[in-house]
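Structure below; questions to follow.
Missing here: one protein chain of the complex. Every other protein chain is in place.
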Amino acid sequence: MSGEVVFVLAAAAIFGLGVHGLLTAGHIMRKLLALNLMLSAVFLLLIVVPARIDGLPDPVPQALVLTGIVIAVSTTAFALALMVRLFRRQGHAAIHPDVDPRMLGHVTGRTSAGPQEEHDRGSGSR
Amino acid sequence: MNPAVLLVGLVFIPLVAALVAVILPVRFRRPVALLGALAWPLLLVPLSIAVARDQTLTLVFGGWTPPLGIGWRLDALGLVLLWVHALAGIAALPGAWHRFGPKVVAAAPFWPLWLILSTGVNAALLAADLFNLYVSLELTTLAAVALIATDDGIAALTAAMRYLLLGVLGSLMYVLGVGLVYAQTGSLAMDQADAAAIRDVALVLMLTGLMVKAAIFPLHVWLPHAYGNAPGPVAAIMSAVVGKVALVALWRIWFQTAADPPDLLADLLGLVGAVAIVYGALAAYMQPRLKMVIAWSSISQFGFLMLLLPLASQTAFQGAGFHLLAHGLAKAAMFLAAANIVTVLGSDSIRHLPGLDKRMPLEAFTLALGGVTLIGLPPSGGFTGKWMLLTAAWEQQGWFWLVLIALSGLMSAAYVFRILALTCFHPARRAVHELHARPPKITSLAALLLALLAVIIGLYPHPALELLGRGLPGGAS
Partner (left out) sequence: MAPWLAQALPPAVVLVSTLAALVIFVAGEAHQRLRIWVNLIAATIKLLLVVWIGLAVLAGNTFMFRFELLPGLELILHADALSILFASLSAVLWLVTTVYAIAYLERSPNRARFFGFFSLCVSATMGIAMAGNLMTLFIFYELLTLTTWPLVVHNGTPEALAAGRSYLRYTLTGGVVLLVAMAWLYGLAGNVEFTPGGFLAPLVAEHRIALSVIFAMLVAGFGIKAALIPLHGWLPKAMVAPAPVSALLHAVAVVKAGAFGIIRTVEDVYGLELVAELGMRIPLIAVAAWTIIIGSLLALREHELKRRLAYSTVSQVSYIVLGIAVGGLLATSGGMVHLVHQGLMKVTLFFCAGIYGLLLGVSRIDQLDGLGRRMPWVSTAFTIAALGMIGVPPVVGFVSKWYLASGALAADVPWVVGVLIASALLNAAYFLPLIRRLWLTEGGALAEMPIEIGALSRLALVASAVATAALTVVLGMLAAHPLSPLSWVLEIASGYAPW
């Protein structure tokens, strides 16, 4: 019984660390590490909580965790690849949600005269 | 033959097509993907007949019952969303075909990913147990993130990254909830035999996780950038189904898995929906870009779908389900039209919109028709959904919900008419600003047809309402 409590407390602590990391980290790599920490906590919990005290371990959660690990690995790999792409494009690997170049109406690499300018020019020449 | 066998095709046709596409050289991927994407919707015809007759179809693989085996089931709600998926997907194909030709670098990953996304969505809609749902949703999210990233701009990559991080966080919370449910009841089925044993903590965890994935306010932060920066066809299919898959899962867990969710929680989630409706519409009104307007409008419209939880009646379910259908079609059509506008103008800043109705009348018309459905003006699919929700609110004397639903149309009108006024009637509309080659006309027509369909279902809503009228999600009454 007491062993179970220890595991659950540990899972909670790891999960909390992960949340903290996810929220405060700037670098995407750190955020991914934090997410992986949280995943570990969840898997730990999944194994411990359903375990029957009376005897045989339940195979179902173990199967679930195995699947979960596979998903976590592939997700992490994919996220890392995405991070590398982002790094190549913008020169650093952090998320700046507020700098969205297209929000300003300019597409990268092309400058266009908007209709307003066209219109102004048109009326000026008349 | 048992029609349930056909369910296999819904998942495996796109999956196998995706695998075939991956091993083939790049120039063959597009036709193979096209075949796959056109093939699976054909199964919906016999499946619709079967569901209309039998209500639900269930399929269990190899005699292995859950929790270790995989079980699938198709009900009316799943069927409705499958149709949205099929129609929006087919309408998006011409645009995707044009944009991701064999010479384009992004075409190599795009086409297999497109099919993987369909696989994930279909599997998630069919999932009959909580864990299977998790796996399918994860597949959907990953494919969607990768599809957003095919745009390769900084904005799109950032949006994809944010979506990925939040999506993983959401599924983490969800899977934690699933684990707790299993610990409490010893079952992973969506129909829990011993539902009373499920604690609120598990329920709240699962719901929160799904709300992140469905972009329900205030967990919506990933959505506007993700939809607003994704390539047009991707934004269309995402807005039509990807968010809604998570929402359907949420409904199912609410009505099916949790036997008697607390009323307080229902009202709270309804209030969250109410705030989402208002906040999303206000934000949509202020956006400087067309695609962002459409994306924020989704957040507002998703708020409606949360109102099902407090209203919780058959009429409300018909209304919400129909709203799902109409909104999916209209929103996909609007994104496809916006995609063409971006292709031609090189930008979708609303400063560039004036005068567009002359150069791209079909797109302007599509936006107008889609907008009418979003506002919920009669006769359109949006109105049907709204009317059913209003009726449901009246039946329960839910005056607050009634007034909210009625007023929401006004808020949607604000952002829709802002766009229309700019596009068609702005003083600067004689400006000449066509910069790029126009995409083929079929792309415009596909979007227009989709928008028309969203209006026409309002004139003939009977089949869908009939299907949705047979019980709450999952068959609970």
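Order as written gives the chain letters A and B; numbering starts at 1 within each chain.
As a convention for this text, contacts are C-beta pairs under 8 Å (C-beta built on N, C-alpha and C of every residue); 3 or more make two chains touch, one makes a residue touch a chain.
Just so it is clear, the model here is predicted, and its values are computed rather than measured.
**Student:** Omitted chain: which shown chains does it touch?
**Tutor:** B
**Student:** Looking at B:93, B:165 or B:413, which makes contact with the chain not pictured?
**Tutor:** B:413
**Student:** Considering the whole complex, not just the chains shown, which residues of subunit B touch the missing one?
**Tutor:** 357, 361, 372, 377-379, 384, 387-388, 390-391, 393-395, 402-403, 406-407, 409-410, 413, 417, 421, 424-427, 429, 458-459, 461-462, 465, 469
As a working rule, only the chains that are shown with their structure count from here on.
**Student:** Averaging only over C-alpha atoms, locate the centres of subunit A and subunit B and give their separation in whole Å.
**Tutor:** Comparing mean C-alpha positions, subunit B is 22 Å from subunit A.
**Student:** Could you please specify the touching residues of subunit A with respect to subunit B in the complex?
**Tutor:** 22, 28, 31-32, 35, 38-39, 42, 45-46, 49-50, 59-61, 63-64, 67-68, 71, 74-75, 78-79, 82-83, 85-86, 89-90, 95-97, 100-108, 110, 112-116, 118-119, 122
**Student:** Can you list the residues on subunit B that touch subunit A in the complex?
**Tutor:** Residues 67-68, 131, 135, 138, 142, 145-146, 149, 152-155, 157-158, 160-162, 164-165, 168-169, 172, 175-176, 178-180, 182-183, 186, 188, 225, 228-229, 288-289, 292, 345-347, 349, 351-352, 354-355, 427-433, 435.
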